[in-house]
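I have a structure here, written as C-alpha cells, and I will follow up with some questions on it.
Only a single protein chain was left out; the remaining protein chains are all shown in position.
Per-chain numbering from 1; labels A, B and C assigned in written order.
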Amino acid sequence: MKPILELKNISKNFPGIKALDQVSFSIIPGEVHMLLGENGAGKSTLMKILCGAYQADAGELYYQGEQIEIHSPSDAKKFGIAVIFQEFSLVPYLNIAQNIFLGREFSGWIPGTIDHSKMHAEARRLLDSLSVEYDTHTLVHTLGVAQQQMVEIAKALSQNAKILVMDEPTAALSDRETTLLFEMIHKLKAQGVAIVYISHRMAEVFSMGDRISVLRDGQYVGSADPQKTTPDELVQMMVGRTVDMVYQKNFVSKPGAIALRVENLCSSNGIRDIHLEVRCGEIVGLAGLVGSGRTEVARAIFGADPVTSGRVEVFGNDRVGEPFHSVELGLSLIPENRKSEGLALIRTVEENIVLAGLKKLFPSNWIRLSRSEQVANDLITRLRIATPSGKRPALVLSGGNQQKIVIGKWLSTESKIFIFDEPTRGIDVGSKSEIFSLIYKLVQDGAAVLLISSELSEIVRVCDRVYVMREGTISGELSGDLINEANVLKLGMADV
Amino acid sequence: MKFKSTRIVLLMMGLTLGIPGKVIAADEKIAVFTKNQTNPFFQAFRLGADSAAKQMGASTTHYIPTKPDSIPEQLSSIDDVVVKKPNGIVLIPVDYKAISPGVKKINEANITVVNATDRSEGGNFANFVGAHDYNTAFAAGTALVKALNGKGNVIIVEGVRGVLGNTDRVRGFKNAIEKSPDIKLLASQPANYQRLQALQVMENLMQTYPKIDGVLAANDAMATGIAEALEGANRKALIVGINGSKEAVEAIRAGKMLASGDAAPFLQGCFATMSVIRAVRKMPVPKEIIFPAIVVEKATLANYDLPPEKQSCPTWESIVR
Amino acid sequence: MSNIHILSKNLGYRNYFQRIPGVAMMLMVGIFFFGILSKDFLSVSNLTNIGLQSSILLLISLPMTLVIMTEGIDMSIGALLTFCGVVMAYTLSVTHSLPIAICLAMCSGLLVGLINGSIIVYWKLPPFVVTLGTLGICQSLALVVTDGQSITDVGEIVQLAYNGKVGGVAIPLIFSVIAYFITYFLLYQTRFGIYVCAIGGNRESLNLAGVSTNFYHLAVYAFSGLMAGVASILLTARMSAGHPTAAIGMEFDAIAAVVVGGTSFEKGNGWLLGTLLGVLTVGVLRNGLNLLGVPSSVQVASIGLLVLVALLIDSMKMKS
Partner (left out) sequence: MPIFPNLKNSDELSALFYRLFVVIFICIGLSFLSEAFLTVNNLLNVLRQASLLFLMASGLTLVILTAGIDLSVGANVGMSACLAGTVLLATGSTTLGFLTGICCGALIGLANGLLVTLLRLPSFIATYGMLWILHGITYYFMAGATINGFSKSFRMIGSGYWFGIPVPIYMMLFFLISGSIFLRYTIFGQQIYALGANPVTARLSGVPVTRRLLLVYILSGITAGLASLVFLARLNSAEGDIGEALTLPAIAAVLIGGTSLFGGVGTMLGTLIGALILTLVLNGMNILSIDGNLQALVTGVIIIVSVLLDLILRRKSVV
C-alpha cells in the first residue's frame, strides 16, 4: 500500500534549538502509525508542521506521490489532515456545535450567516457516533476535561479527514471513553483513514499500533513492529540510554507515624465522607475513574476547595482555611494541570522554584538573592531540569521539565507530605522514571506520598496501599498482594 | 367622624389665611442650571440664586452636569426638567451655541426662562443677566497693562480649549494688551482651568523666558497656582485672574496677585433668579441686566470682605431702575 | 453561543430567571421606584425621553461589547465620537449637504477604527495603550478642526435626525433599534460573531481552524469606529452643532454599561442584551434623579453605587 503522505528530511529550527533534523516519515492509509518520543523530541513540532501551524525550514512533503507545500492550516485542510491537540483548542464560551465546526460553519441563506439547526444536527450525529450524549448547545467551558477531549475528537472526525493526527488522545479519558475512542479508531482504519497516534502509554502503543516510529532530540531514531518488539527496547530507543524499567522500586518502604489523617471529609466540590490516612515513608495510591473525585479529594485536603464537614489532620494538628495554612503545616500539592495551576509561566524558573518556599527560606520576609539563586540552582541540578539558566521564563521548558519545576517548588519547602495529582500525565518515559525515583527518594527520607494516577500500571507497581474512589467517595482500600489491576478496576467501576 | 370635621375647620382657616396671600409666598419652583460642581464662580451664583429665591418666597433646584461642562448631560437634564414643568428656569448654558436645541425645547414647553452669564445664541428669554466674559477679561487685562505702565513681557494661561468662557476671556486679554505696542505676548498656553497644570505650565514657561512681567490667567484657581510657581522659583510677576473668588481676594490682599476680573457671580445669581420670578409673577423685567466689568484690586478690596455664603441679595430696586 | 442561547434552550425558565443579571433587577427596581415617587416618570413623553437620551450611549456601547469580548478595550471611542461629530458639523457648514457630511463622519470614524485595529492586530500592542493614544489624537484633531469654537451653521435639517419622527417614532429610537438588531445579528447569526467570541476565547484554535483571525479582529475595531461615526450623527443633531469637547470621557460610560451588563473582560464571554439593559439603567437613574430634583453631587455618587450594586448582585449569584 503506498503512503498517502510522506515527509522527506524535514528540518525545523527555533532560535537556540534544532527542533527537527532531517526527519523522514510516512503515513499509510488504514494503518495506525504510533509516534513515540520523549517530550521535546520533536513530535509536537512535526504535528504543527503537518497541520500548517509551522512551516518546515527544509525538506519535502509528498501527498500521494506528488510534492506539495503546506503553508497554512487551510492548506492542511485541503489535504484532509486533521489534528487532535493535547492542549485543548476549544473556545470556552461557544457551544459544542460551534466548536466542532469552528471555521467550517454551515452557511445560512444569507452569505456569512449560519445555519444553526443544521450545525446542531450534524454535531448531534457526530456525538452519537462516539456514543456520547451531551447537549450540543452546552457551552464547552461547562464541560469536564474528559468531555472536552471527546468534543476535540468529534471536531477532528467532523473534518472527515484522510489523515488524522492524535496527540495523547487518551491522556484525559476514562477507560470507558478510551474504549469508545479505540472502537472509533478501528472504524476509521476500516474506512482507510491514516492515523498518526502519539502516546506515552505502552499498553496503547502495543494494542493499537500497526507501526511504531521513534523520535529523539529532533531526529528519527527508527521504526519498529509492535509484534516483534518489547517495551524496554522502545524505551531504550526513546531515551537513548538503558533505563531500568520505569517504575522499578528497589526498596521496601517502612511506614512510620501517621502524617495525614482525613476523617469523613465532605466538600462543596462533590466528594462525601472521605476517610483516609497516609503514614510517613509510604506511598498511598488514590485510584478511580476520571471524574470519580480524586482531584477533588486532593483539593479539599489541601484547602483549595471549601470543606463543608469533616476534618483533615496534619501531624496531629487540624488543617483549616486557605492553602497557605496547609503549606505552613508542610502539606504540598503537585496539581493535575501544571500549566494553569502549577506554574507562573512568565516568571523565571528560579522564581517558580522558590515561590512556595519563600516563607521557609526567608522567615524574616527579606529575600537574599544569592540564597534563592543557590536554592534554585541546587534543585535544578538535583532534578536534572534542562534549562540554560534559572533566569529563563518557565514557559520555554518542555512539559517534563516544567513538571520537575512544580515538584522542585515543594522540595524548597521542607514539606513532609506530598500529594501528586497525575504527576506523569503527558510526560515522556525518561522524565517519568526520574520523577518516580524522586518520589522513592522522598519516601525513603520519610516523606508521606499520596499518588493520584489514571495509569493503573503506575498505581499497581508503585503504591504500598491504594484507596479506590467511585462517584465522589471511597469505595475500598487495597494493600499488599491485593493490589492488582483487576481489584482496582472492580472497586472503581460501578457495580455490574 | 369628629376629628374629620375639625380637620375641615383647620383647612378652612388655612384658606382664610391664604386669601390675602398675593403678597406672601406663592412658592414658585425655579430650576437653576450651572456648568459644574467645582468652580467657585458657579457656587457663588447658586448661593445668590438661593438667597434671592428665599427673599421672594420661591424655591430653587440646582441642575449640574455630573461630568464638568458636559453638553449632552445638560441637554438631558433640560429634557428631564421640561417633563417636570417648573415655573421658571435660570440657564447658564454650558455652551452658548450647542445648548440652543435645549432652549428651543424649553420655549416650546413655554416655561419662563432667564439666560445668565453666557448669552445663548438662540431661543427667546425673559431676559439676560450677566457680565460679559469678554468685557471682564478686557478690564482685567487693562488693569495689568496699567500696572505695567504699558510695557513688559506677558504670558496668557488659558483654560480648557473649546469651552466658550475661555475663548472669550483669552480674546479679551489679547485685545487689552494689543492696545499697547510695548507689551510683548510671549506665549499663550492651555492649563484646562486646573490649578496644578497651570503651576506646571508656568514652571515650564519660566525656563524659556527669563523675564516675565505679567501673567493673565483665565481663572483664579490657575492664577493662584501660577503665584505658587513664581514663589517657588522666587521670581516676581504681576498676576491677574478672573472670577473675583474668595482665594483670589485673599491673594490680592496678600500681594500675591495684582487683580482679578470680577463677574459678580453672586449678584448674577440674585438677579437672574429675581427676574425669572418677577417674569413668572408678570412683574416688569428689563431686557437685560449687564453688570459692569469690575476689577478686584487692592483699592476695591473693602467690598469683598463678606464671603458669598454670608451675603444676601440687594433689593431689586437698588440695582434696576 | 451566547449565554442566552443555552439558557433558553437548555436550562429552561427557572435558571433563565436565576441568570437575570443584577443590571436587569436594578432596572426593574429603578423603574418601579421612580414610577412611584414621581408622577411624571412613567409618562410616555418621559420614557421616550429616556430612550432618546440613551440612544447615543447605546450606539457606542454595542460595539464596545464586541471589543471587550475580544479581550480588548477601546478607550478612544468617546474622543472619536467627538471628532466625528466635529467633522460632520464642519462639512455641513462648508457644503450644507447632509449626505456628504454623514458620509464623511462615518468614514473618519471607520478610518480611526481601522488605525486602532491595525496597530493592535498587526503590531500586537496592548489595546488599552493604543486607544489611549488615539484618544489624545482624536481630541486634538477635534480642536484643530474647530479651533476650540463650536460650529453651529449646520442648517436646520440636521436637527431632524434627533427631533424628527418617522411614523410617530422618534428617529434616535429607530437608530438604536436598528443598531441593536444589526449587532445582534452579527454576533449571534454570522461567522463574524462566532469568531469574535473565539478571538477572545481561544485565538490559537481559531488560527488552526484556518480562519484569518487578524481580519476579524481588525473588523471589530473598524466596526467600533464606524458606530462612533453613526453615533456622531445623533450627537451633532442633538446639539445642532459640532463641539470639540462634547463627548469626551463617554468611553467610560460605555465600558461601565457593557460590564454592568454581564460581559466580562475575559474569555470572550459577552451578552449583548445585557449591554442594552446597562445603558437603559444608567439612563433611567439619571432621569429619575433629575425628576426628583436630587442634588447633583448625590447623583454622582449614586451612579457609582449603581455600577457596584449591579455587579454585586451578579457575584452573589455566582456564589450561590
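In this section, a residue touches a chain if its C-beta (ideal position, glycine included) is under 8 Å from a C-beta of that chain, and two chains touch if they have at least 3 such contacts.
Note that the structure is a prediction, hence the values are computed from the model and not measured.
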Chains on display which the left-out chain touches in the complete complex: A, B, C
Hidden partner chain, touching residue among A:356, A:407 or A:456: A:356
Residue in contact with the excluded chain [from A:250, A:317, A:365 or A:381]: A:365
Hidden partner chain, touching residue among A:213, A:326 or A:387: A:326
Contact footprint on chain A, counting only the chain that is left out: 15, 302, 304, 322-324, 326-328, 333, 335, 340-348, 351-352, 354-356, 358-359, 362, 365-367, 369, 391, 393, 409, 413
Residues of chain C in contact with the chain not shown: 119, 123-126, 128-130, 132-137, 139-141, 143-144, 147-148, 252, 255-256, 259-260, 264-265, 295-308, 311-312, 315, 318
Those residues of chain B which, in the complete complex, touch the missing chain: 37-40, 42-43, 46, 66, 68, 158, 161, 186-190, 192, 194-197, 199-201, 203-205, 207-208, 221, 224-225, 228, 231-232, 245-247, 250
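Everything that follows uses one rule, which is that only the chains that are shown with their structure count from here on.
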Chain whose Cα centroid lies at the greatest distance from that of chain C: A
Central chain of the complex, centres being mean CA coordinates: C
Computed distance of Cα centres, chain C from chain A, in Å: 44
Centre distance in Å when chain A and chain B are each reduced to the mean of their C-alpha atoms: 72
Distance between chain centroids, defined by C-alpha means - chain B, chain C (Å): 34
Interface hub residues of chain A, defined as touching at least two other chains: none
Interface residues, chain C side, partner chain A - complex: 1, 3, 5-6, 9-10, 189-192, 194, 197-198, 200-202, 204-211, 267-270
Residue ranges of chain C in contact with chain B within the complex: 40, 43, 45-46, 49, 52-53, 56, 142-143, 146, 148-150, 152, 159, 162-163, 235, 238-241, 243-247, 249-250, 286-287, 290-291, 293, 295-297, 299-300, 303
Partner chain C, residues of chain B touching it in the complex: 37, 61-67, 69-73, 75-77, 79-81, 83-84, 95, 97-101, 121, 160-164, 166-167
